[in-house]
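Every protein chain except one is present and positioned as in the full complex.
== chain A ==
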Amino acid sequence: MPDVFAVPVFVIVFREAIETVIIVSVLLAFLKQTLAGPGRDDRVYKKLIKQVWMGVGLGLLICFIVAGGLIGTFYTVGHDAWQSSEYNYEGAFALVAVAIITPLGVGLLRIGKMQDKWRVKLAKSLEAPISTTGSKAGWLKRFAEKYAMFFLPFITVIREGVEAIVFIAGVTFSAPATAVPLPVVVGLAAGILVGYLLYKGGVTAKLQYFLVAATCLLYLVAAGLFSRAIWYLEQQKWNNIIGGDAAELGVGAGSYDISKSVWHVDCCSPEFNGGGGWAVFNAILGWTNSATYGSVIAYNVYWIFVMAMFVTLRYKETKGHWPLMKAKKGHVDSIDQASVEPKVS
């Protein structure tokens, strides 16, 4: 199964899809609320809806082209050159994947709050053209204003899409190419479903549970990945010692370094012969039949780090400052707001 379904890819696609569909669904809902209905200008409404879908479609097209080029290049150029020190690369890529996934999880938990935020943004963007009408802005600006309903979803899709591609590329360094397409499709489908439900309204609370579950899964995968990264690096050293690929020795004696072993069972290998069900176990929970001191310590250290990270974040959220640091004077919200907003323009 890990050969056809990379869990991190699913989570990434799902996350980016949700970010996009939230925007699109809010847009559509907003347009419907303000323009549709009896006695309204049905023509303008349809035109704007069309703009939204064109933006989504064109954005998706560009994303697919970029993704196809990038991933295609990666897999055709990349894989063969490794061989002799394959595990070093696997280990390094797993570390990259962990570095990408770890902050991603925090963001995933916060997606639920985006819907509200986007209502604000949308209102702003609709209001702004009115307030700036008549100014001597450039043609580009006017063009952008005229087709706001196109550009907003278009750029959102491209932005989230490219982000997804970069993340997927990073994460899939440590997964086979065949494991990418299915989770992409499933992630997109799940994201679109969520978007539809959001559009219909009333799923915000349940969405949060879903996101929490997805995040938990993501960190389980990341902990396993981090553990495996260390395992790969150690296994490469072992391969160098025995002067060959230890995997060729099967799962018995000699396939691992006894001096670094914490446990080893001559079965249940996630590596040998594709790994079967144990490979799923490995991909999701980080199982290995041959644990080393490094891999066990890495697994636990990662979890301790994640726990500390969330406790610290929560501390910051509730106390308004980081642990062990003094609280800032006064309330920070409006200051932060002011300092962030100018960057927008």
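What we mean here is this: a contact is a pair of C-beta atoms (placed from the backbone, for glycine too) under 8 Å apart; a residue touches a chain by one contact, two chains touch by 3 or more; residues count from 1.
Here is the rule we use: contacts and distances are computed from a predicted model.
Trainee: Missing chain's UniProt protein name, "Multicopper oxidase", "Exosome complex exonuclease RRP46 homolog", "Centromere protein L" or "SKP1-like protein"?
Mentor: Matching the unshown chain against "Multicopper oxidase", "Exosome complex exonuclease RRP46 homolog", "Centromere protein L" or "SKP1-like protein" yields "Multicopper oxidase".
Trainee: Just one of A:53, A:151 or A:199 touches the chain that is missing; which is it?
Mentor: In the full complex, the listed residue that touches the missing chain is A:151.
Trainee: Which of A:219, A:232 or A:281 touches the chain that is not shown?
Mentor: The missing chain is touched by A:219.
Trainee: Just name the one of A:165, A:211, A:229 or A:283 that touches the chain not displayed here.
Mentor: Missing-chain contact among the listed residues: A:211.
Trainee: In the complete assembly, which of A:62, A:109 or A:169 touches the absent chain?
Mentor: A:109
Trainee: Residue-wise, where is chain A in contact with the chain that is not depicted?
Mentor: 23, 30, 105, 107, 109-110, 113-114, 116-125, 127-129, 131-132, 137, 141, 144-145, 148, 151-152, 154-156, 159, 208-209, 211-212, 215-216, 219-220, 223, 241-243, 249, 252-255, 257-259, 261-266, 285, 291, 296, 299-300, 303-304, 306-307, 310-311, 313-314, 317-318, 332-334, 336-338, 340-345
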